[in-house]
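Got a structure here, written out as structure tokens. Questions coming.
Missing here is one protein chain; the remaining ones are kept as they sit in the complex.
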Amino acid sequence: MSSPITKVRQRQIAQTMETGKRMDGRTLTDYREFTIEQGVIEKAEGSARVFLGKTQILVGIKVETGEPFPDTPNEGVMTVNAELVPLASPTYETGPPDETSIELARIVDRGIRESKAIDTEKLCIEPGKKVFVVFVDIYVLNYDGNLIDAAALAAMSALMNTKMPNYEIKDGELKLKQGYTQLPMKSHPVTVTIGKIGEKLIVDAAMEEEQVIDARLTMAINEEGNICAIQKGLSGYFTPQQLIEASKLAREKADEQRKKLKW
Amino acid sequence: MSSPITKVRQRQIAQTMETGKRMDGRTLTDYREFTIEQGVIEKAEGSARVFLGKTQILVGIKVETGEPFPDTPNEGVMTVNAELVPLASPTYETGPPDETSIELARIVDRGIRESKAIDTEKLCIEPGKKVFVVFVDIYVLNYDGNLIDAAALAAMSALMNTKMPNYEIKDGELKLKQGYTQLPMKSHPVTVTIGKIGEKLIVDAAMEEEQVIDARLTMAINEEGNICAIQKGLSGYFTPQQLIEASKLAREKADEQRKKLKW
Amino acid sequence: MSSPITKVRQRQIAQTMETGKRMDGRTLTDYREFTIEQGVIEKAEGSARVFLGKTQILVGIKVETGEPFPDTPNEGVMTVNAELVPLASPTYETGPPDETSIELARIVDRGIRESKAIDTEKLCIEPGKKVFVVFVDIYVLNYDGNLIDAAALAAMSALMNTKMPNYEIKDGELKLKQGYTQLPMKSHPVTVTIGKIGEKLIVDAAMEEEQVIDARLTMAINEEGNICAIQKGLSGYFTPQQLIEASKLAREKADEQRKKLKW
Amino acid sequence: MSEKHEKLIDKKGIRLDGRKADELRSLKLEVGVLPNADGSAYVEHGKNKILVGVFGPREVHPKHLMKADRMVLKCRYHMAPFSVPERKSPAPSRREVELSKVIRESLEPALFPELYPRTGIDVYVEVLQADGGTRCAAITAAALALADSGIPMRDLVVACAAGKVEDTVVLDLYDAEDKLGAADVPVAYMPNLNAVTLLQMDGQLSPEEFEKALNMAMEGCKKIYALQKEALKNKYMTTKVETKEETEE
Amino acid sequence: MSEKHEKLIDKKGIRLDGRKADELRSLKLEVGVLPNADGSAYVEHGKNKILVGVFGPREVHPKHLMKADRMVLKCRYHMAPFSVPERKSPAPSRREVELSKVIRESLEPALFPELYPRTGIDVYVEVLQADGGTRCAAITAAALALADSGIPMRDLVVACAAGKVEDTVVLDLYDAEDKLGAADVPVAYMPNLNAVTLLQMDGQLSPEEFEKALNMAMEGCKKIYALQKEALKNKYMTTKVETKEETEE
Partner (left out) sequence: MSEKHEKLIDKKGIRLDGRKADELRSLKLEVGVLPNADGSAYVEHGKNKILVGVFGPREVHPKHLMKADRMVLKCRYHMAPFSVPERKSPAPSRREVELSKVIRESLEPALFPELYPRTGIDVYVEVLQADGGTRCAAITAAALALADSGIPMRDLVVACAAGKVEDTVVLDLYDAEDKLGAADVPVAYMPNLNAVTLLQMDGQLSPEEFEKALNMAMEGCKKIYALQKEALKNKYMTTKVETKEETEE
């Protein structure tokens, strides 16, 4: 079920799409059902598990202290890392991150960073010297397609669930105080990936469908409907017309999700 | 002679053991002869070479300064590393440490650490800031079985041979003074590994014997006869009864060795 | 053309050399034409591209600040690195540096270091704490033999093209000032590699010729005609007589080049 | 293990988390939780949260590890970066390499490797949250995942630690007891075969204490063994329904 | 992208480097610059200096990547240590891994992989100097190098970015605009097929601005496309002479 699928099955999926339908009964622009569980890793500063169809992703957040980047001395640091752990698919392997997991991490990173989702200026402890560092670790637990949207959703959900310690500076030393504060967020981007198959556009491709689409286009959309990050992927192309169409569809789906999420 | 042995030979070894004897004439609970040479690497702070039958292990100790661990600010640091260098066996390869050498290092580490063999509090130079770091490097020069006991013996012998520089703190800077001090030791664990073959228990398995035993059990035993570290290894099992029996045998052999070693 | 050559071709090359000639018309002691372009990477502190026949090497210099080595607290640091990037030859591969590129970097390093070409004492900013670090990065862009001489020439040309920032120390902090200073140079070694084939000695072996020579001898020669670094390479040998002869030839060719270069 | 710490156990023998000396932490075992794996299980043991996926018998990679006369078991114990107080680098630590080895060796006695020559089974352990005793919880979950994958087993393997806190031998140490206690003895056991397949120890124990801890750990194992069997039964009933659905598809 | 910076564009719409909003930087394209490569090209796009070498179709390494029914395209985007203000370690960064992937995917639609089953083509991009927009310049050069290698292509791929600086949509951002501007949209395009093969975006754009930037980038691509064709023509004439020489040899 999770191995590469046969040519016959591929043709079947593609032909069904030509008629505007999908093997699992969805229309071309339907997302699969998703659920979000926040706070599933109590010991992490934040966490969320997202189920999107059978795709399952866990994101854990650690907040530590570290140095700011020299060119942004007043801002905290965020780093995103993704692991396609081998229990998620028979095709995943152990070893250092490959191009798929690196691209996944960098797309999710870009959506959060460019939309300025985290108010990084509030993560500064001592300008140029000490800031909070937010580690976003994406853990793919079961792969059934559309990792990007599921990972972006899980990452945002985990960040919105993240608490950081209260502190004060006494005699130049960081001292933790009682209690926690919510991680300060300024924006809530929603990420939507559109697949192209022949002349058709679809959303939320399942694993089998990902094997027949020509190309994908991912957009992170903020509250104002502005685009904050884009990534085209796979070995196919889009016509300029299709890109405009896809970007419109992405904004519609982002709107739709935003309402559901109440973000 | 050093390659994996034939099935015929394996059967022969196993059958001989069934009769309570071994191919090289030992009884099941005899160790092979061992010799210890201390101070063989004059330029290292400590060293010892152990020959156990044809197994040959060299341990060198380097003492440097470094930072303590945050949770033990008043204690020096010990790290153990093992290399199965490729001249020790036709089956050893170059490359980063594999699970065998990592397990070997960690078993030896545990025996020394849990018995509190080194008085690490005396290795503190400036609490929280500067301590002595003791590097224990295990170098396997010829493999003929029972690396664990030989390596533990060589590591302890090398530590007991280790000198560290005298020093004083002047104006916050470490200054070396004339002369050396013995590395402070609080305990002298002896490590014994028991092999199980069928219903029999043996000690000090040679390389050929290691290919027929089902499982092994290693125990580090201190002066009081207390157990400081245990590691079961290999793909077989012990019954609870055998474990009790093995632990008794391990303590007997540890006693025996302790007398020989005058530790 | 760039792949390993046939045995027939090898024989042909060797036989031609026996007659004192070479396939491309040169005598045994002729260098190929070379050209040097300095300052080709405007954003680097220094750079030079050398064409030696079809061999093409680019060296870029970065000057940064860092710590001195403990045993030379008053001197700046130089490090040389070489990359045989895979577009230079169908036989080059991606990946960490192999023994060929490491040897290349270390030979070039030795020639510069042992001739004291860079006046490293002038690179000290604050003794024991802060010095300039000069990174010499050798980038082989097309391989057609004699990488060592071409890389050494490119490295020296790039260093002679290197500017470093003016600075002052204010309140213990490094402050950059307007303008640049030439990297201070004390010596200008010329590096010559001699190939041995049978009883003959040749200079500047092209790629095809490198496949038939038995051994090579590299010498870095300074202004006084002194030898600053030597490296014998390849799986053949020299008789002591050949070594003396080769060292004479190397000094002659170094002289010749030095005049051309006006160093 | 350090000797300085607050009182971990009171005069009445009650531990800081409210348990008696020989009491297990709460357990939750689920089987068949990962759609893509051939077998899988999820265990919550105290605050430990551990997921195990099993793949195989399948082709062995890299090929030179293949054995002509038997199946090769590979095992990776891996901690999520967010599973511990200070973020863990995703690169495998020496500790993870050692635990991968002892977990594999604790499972091997349960299998019949000669039944599947030239193949391999991969057991992937992901520690999502760690609270002391992860290797034991991992073994308990891995045995369930192997059973879920359908390969024949001599017995389930089940694991639990005992140890010593202050002067008391106690069952199933959690994080603080593991760090501050006097000894920790993880044990893996096949109850039906009366076979101990993992035994390690950190700390110091007299021979008598060791024997007591070993027995206490095995008693703990037996209790968890009952839960393992129940988890498998539950999954079996669920699976039957799921299988039906998939057939209709 | 940071919001605090000096004025990057003046009231007359002139950018800090003197260009108008829709003006390209200077370009220099050369083909066939590396004797050992099967195809090669060198591009100077503003201060970007990029060299590309192509090898193949040839045997695939490592072998398990070989495909029975098609050619495999591999691509490595790599920056020289001296190409950027602070020396870059030669080890591949995560950014380089991602760019290698998107560059490969931007070139693939131009090829006929089914024509060369069981073989591979390697595209090696070396960034010798970086000044913003290296991925686009790399794609422009890589397409030329592929064409130079002689394998059939549906069309040349050409790339150029547009973006937003202050409140203006501009073409072809250089380093300072890339770092301090409001958005950067690199686009790769096959003009004859009207196909966009790379599209990324950093920053923030309204849907209208995005559409405008996309169109402006494609216009830029078309201009560079003309230069690509000229570079190939020039090389073709040169090559004929060279080929003759080599035949005589």
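A, B, C, D and E label the chains in the order they appear, each numbered from 1.
To be clear about the criterion, a residue touches a chain if its C-beta (ideal position, glycine included) is under 8 Å from a C-beta of that chain, and two chains touch if they have at least 3 such contacts.
This is a predicted model, so every value here is computed, not measured.
Enquirer: Based on the whole assembly, the unshown chain contacts which displayed chains?
Expert: B, C
Enquirer: Any idea which of B:9, B:62, B:163 or B:188 touches the chain not displayed?
Expert: Considering all chains, including the one not shown, the answer is B:62.
Enquirer: Return the single residue from B:5, B:85 or B:125 that touches the missing chain.
Expert: Spelled out, the listed residue whose C-beta touches the missing chain is B:85.
Enquirer: Which chain B residues touch the hidden chain?
Expert: On the side of chain B, residues 1-2, 40-44, 47, 54, 56, 58, 60-62, 64, 81, 83, 85-90, 93-94, 96-97, 135, 137, 139, 141-144 touch the unshown chain.
Enquirer: In the whole complex, what residues of chain C lie against the chain that is missing from view?
Expert: These residues of chain C touch the chain that is not shown: 71-72, 97, 99, 102-103, 105-106, 110, 114-115, 217, 222, 224-240, 243-244, 247-248, 251.
Just so it is clear, only the chains that are shown with their structure count from here on.
Enquirer: In how few steps can one go from chain A to chain B if every step must land on a touching chain?
Expert: Minimum step count, chain A to chain B: 2.
Enquirer: By mean C-alpha position, what chain is farthest away from chain C?
Expert: So the farthest one, by centre of C-alpha atoms, is D.
Enquirer: Between chain B and chain D, what is the gap in Å from one C-alpha centre to the other?
Expert: 27
Enquirer: Just the number, please: Cα centre separation of chain A and chain C in whole Å.
Expert: That gives a centre separation of 48 Å.
Enquirer: Can you list every residue of chain C that touches 2 or more other chains, as numbers and ranges?
Expert: none
Enquirer: Give the residues of chain D touching no fewer than two other chains, as numbers and ranges.
Expert: Residues of chain D touching two or more partner chains: there are none.
Enquirer: Show me, using the given definition of touch, all chain pairs that touch one another.
Expert: Applying the touch criterion to every chain pair yields A-D, A-E, B-D, C-E.
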